[in-house]
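One chain of protein is taken out of this complex; the other chains stay put.
When the chains are written out, they are named A and B in that same order, and each has its own residue count from 1.
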Amino acid sequence: MSASVDAAAATPVPTRRSRGQTLRLYGRRLLRQPIATVGTVIFIIFLLMAVFGPWIAPYGFEEQSIPDRLQSPTLQHPFGTDNFGRDVFSRIIVGARGIFLLGGTGTILAVLMGTTVGLVSGYFGGLLDEILMRLLDVLLSIPSLLLALVLLGTVGPSLINLILVVAVLYIPMIARVVRSMVLDLKTKEFVEAARIRGERDSYVLFREILPNALPPLLVEASMRFSYSIFLVASLGFLGLGVQPPSPDWGLQINEARNYLEGAPWMLAFPALAISMLVVATNLMSDGLRRVLQPGREDS
Amino acid sequence: MAASAETAPGREGRTVLEIEGLSVAYRTEEGDIFPVRDVSLTIAKGESFGLVGESGSGKSTLAMGAIRYLPANGRVTSGRVLLRGEDLLSLSDKEMRNVWGSRIAVVYQSPGNALNPSIRTGNQIAEVARIHLGMSKQEAHQRMLEMLEKVKMPDPESVARRYPHQLSGGMLQRCVVAQAMMTNPELLILDEPTTALDVTTQAVVLDLVAELKQEFDSAILYITHDLGVVARVCDRVGVMYAGEFMEQGGIHDLFKRPLHPYTLNLLGCVPHFSLGPRRKTLNTIPGFIPRLDELPEGCIFAPRCSLAEPECRVAQPPLVRAAEDHLTACRRWPVVPTPAEHMATITADLMQARGAAENRLLEARDVKKYYPVPTQGPFRQDKRKVKSVDGMTVWIDEGRTLGLVGESGSGKTTLARTIIGLVEPTEGTISLRGEILGPTTRSRERDVLRRIQMVFQNPDASLNPRQTVGQSIGRPLTLFGTPRHEVPRRVLELLEAVHLSPSYYHRLPSELSGGEKQRVAIARAFAAEPDLILCDEPIASLDVSVQGSLMNLLTTLQAEKGTSYLFISHDLSAVQHLSDWVCVAYLGYAMEWGDAGDVLNPPYHPYTEALLSAIPIPDPDVIQKNIRLEGSVPSAVDIPSGCRFHTRCPRFIGDICIQEEPPWREGEGDHWIYCHHTFEALVEMQKETLRLADHDHGTPGVEVQV
Partner (left out) sequence: MLIFIVRRLGFMVITLILASLLIFAATQILPGDVATMVLGRFATEQALDNFREEMGLNRSLIVQYGDWLLNFVQGDWGESLSTRADVRDLVMERLRNSAMLASVAFVMYVPLGIVLGVVAAIRRNSWVDHVISVGSLAFIGLPEFVTGLLLIAVFALRLDWFPSSSAIAPDAAFFERDTLERLVLPALTISLVSLAYIARMTRSSTAEVLSMDYVRTAYLKGLSRSRVIGRHVLRNALLPTVTVVAIGIGWLIGGLIVTESLFSFPGIGRLLLFGIQRRDLPLIQATTMVIVVIFTMANLLADILYGYLNPRIRFR
């Protein structure tokens, strides 16, 4: 035995494979899917717009100029102007921030809370699980746009309320995804091995289970983010989302309705922006699923 | 390949299938790979050809390529496949469809998935006759019932009306076989048909295959990894390795005198069921099956071969005819040792560093574990219980191994989970060195938790996919008090103990093979320096050559560290190889238990006797007793009255077995049998057993039961 100790002591512990290599592997897998790559690139462009929008935009989003109203696209106004003479291009660029802020914050909140509910419910099971799942069923029994309308109709469409509504709507779906992963992982032998060692619940949950539940969670979160853009835009269109004069895309489309024939660009460009962002996010999350969970079909 | 077997005596004109120089390619992202290369074989009418190989040997691909059923990225690149002289590769798709199901029939491994869950079983079977024999609905139905009779299906009418999920695994496999035989096909391909079944069910299905061979005269291509199964049902064998045949020959020649080192090694890896001098190491084959994209030059087995010489690595050796109907791909076949010589050189006595003191380490007394029957909602409460473990008592001595053997549903895994505290026993106690333990892991002290560890069956789920090998093995060390700076060094020691190089330290489980994962799992269990390790079928999902090396590893580590094992297995040969004591369980209760030598020698409990008779022994010359259990294991909800084995017992006495629980009868030494028969009566009944001590096979003391 002592001989082997010496031998082992003499052997240096090999250096660890870097995280960068893993990321490069994922990157290569993603690049093999041209459509998902395009989606990711578009998504990143929009994200940059959201971050740097106000500095890129040629005009202020509230800058009115009545003489220039309803101008068709020109070099000065590449996407034309609206009924107040505001630059549509600038409003779209600045509007991206609101979309990411709303949808992103709402989704992150939903992920945090949904993950907590899913982890607790799936891991501890029993009566608590039963109650939590029933409550989530209730939320799911009301179609999401309907629930959003009723909630916002009563509490009023402020930014905070919008974010909270998005979060509440998506908690059930995320909780379910996490819970089903936990139920699956809980019976896996490596988790049982941890229980046999007498690991604390927190260690089992956060070190053994959660890391393995992350890939589907990430995919689900990106899907939810794309739905939230859809939802927020629909609410804006119905007048229960962000209020004027904010450059919200849904709101812009709503305002464009009355100028469909005279100024179609007022509709076309915000519609294009929403569609591109949502579709790009969908394509990206579909690609993400294939990169992170290869071998699995659509969930 | 130049030589093929078509000229073997008495086979002219009877050839059904002839495969010549077949190669199959798969398109992958890294280019084409060839899982089957230039392979030839022939099968005659009424003959069964065993295609043997470990996983990755290309045996299924060969069969599927030959009948042109490959996945979209696969194709046959060269060769001919003649079915009664007709080249299948030149047929149109439509013509091929007429061959499938009528002239060629296929039966797969998992009977549960082979039938459509939403169509009644009978209709699925009858469908074949309607399509290929042009029968009317009534005629097809009639034929289907006849076929079910022929495969000895009890109550065919009612089986035909049922859906697949309402039938047991054994019944399903009979249905699939009946479906295959509907058109009396010229070629029947059986692809691991019994691998998913229990050993007693397997024995019944193997008998059925043997009977079908007599009755239908089909040529059979039997694909399996199990040499014992081949020995029982095949006439000729081909041994495949990494896409090529290593050896082909008649079953008796090949098992008695293998002429290829790979075959010789494979035979040595299997623990032979023997009652001679025990505690020998098993044969192992160094290295791995080569990856298909980096095949070695010359003989593909040379890198792992002890007989290899430099010339073996130069050119690929052809299959040469070493004897009439015996082909080998080894250029050094004349110097390949006999099995007896081989075993004498490779096996060594195992270290016996066991403490003489017979201290009792662990005792599980009267353990019961009942689960509620899953109910349908709040309106119906089912008060019945699933009696998974129903009052078992076992103990394990220090440094010793208790083998727990039984079929699925015997409660062996549940008992282990109760011992370790993963499930709370309904009744009964677990004590360690006389001290009664808490019922669950939560209620046990950290030091108690450390003393009992477990190695699981499924290597893919044993390790956290997100933790490196080093983290997995290091965690119990940190948890149980090894100073942090010492952990890496200890991990390296443990890696060395399980024969893994330090380069494994930072690997993730996805980069390891099944056998390597199990080694890491064993290292993790030993990291806690436990007194007892529960091994729940740790080798069941691995290839035979890997099984052998893991069993060697377990015995070596036990000898070094004095750890006790509870070794759970459905494989009596493995249990016999590793255990000092044996417990045979059936439906949550022990049937027989005691010292391994006594339990596995007559007199046996009738259930043990049936299990022994069902083991496929890798020696075609062994004639085993023909004791078969009818039906399947009863539900653990309604356990039969009296002796719970009475519904299937081949030594059934009468009403006493139904009405009264049998007594525990104590034999000489440490040996207990739970039966209404006395030891004397059992001895009398089982005395047809004889022993061939000097069997020329070379395995000492093979027991032969006539």
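One rule holds for everything that comes next: a residue touches a chain if its C-beta (ideal position, glycine included) is under 8 Å from a C-beta of that chain, and two chains touch if they have at least 3 such contacts.
Predicted, not measured: the structure shown is a model, and the values here were computed from it.
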Residue of B:Thr15, B:Thr42, B:Ser57 or B:Gln179 in touch with the missing chain, whole complex considered: B:Gln179
Identified contact with the non-displayed chain, of A:Leu47, A:Leu145, A:Leu183 or A:Leu292: A:Leu145
Chain not shown: contacting residue from A:Gly27, A:Gly156 or A:Pro244: A:Gly156
Identified contact with the non-displayed chain, of B:Val39, B:Leu62 or B:Leu115: B:Leu115
Listed residues A:Ile45, A:Leu70, A:Met113 or A:Leu135, member touching the removed chain: A:Leu135
Footprint left on chain A by the chain that the document does not show: 35, 134-135, 137-139, 141-146, 149-151, 153-156, 226, 230, 233-234, 237-240, 250, 253-254, 256-257, 260-261, 264, 267, 271, 274-275, 278-279, 281-283, 286, 297-299
Residues of chain B in contact with the chain not shown: 67, 69, 97-102, 104-106, 108, 110, 113-119, 127-128, 131-132, 163, 165-166, 176, 179, 376-380
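By our rule, only the chains that are shown with their structure count from here on.
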For chain A paired with chain B, centre-to-centre distance based on mean C-alpha positions, whole Å: 48
Chain A residues touching chain B - in the complex, by the definition given at the top: 1, 4-5, 7-9, 11-17, 32, 188-190, 192-199, 208, 211-212
Residues of chain B touching chain A in the complex: 29, 420-422, 441, 444, 446, 449-450, 452-454, 456-458, 461-466, 468, 470, 472, 475-476, 479-480, 488-489, 492-493, 496-497, 502-503, 505-506, 521, 524, 528, 560
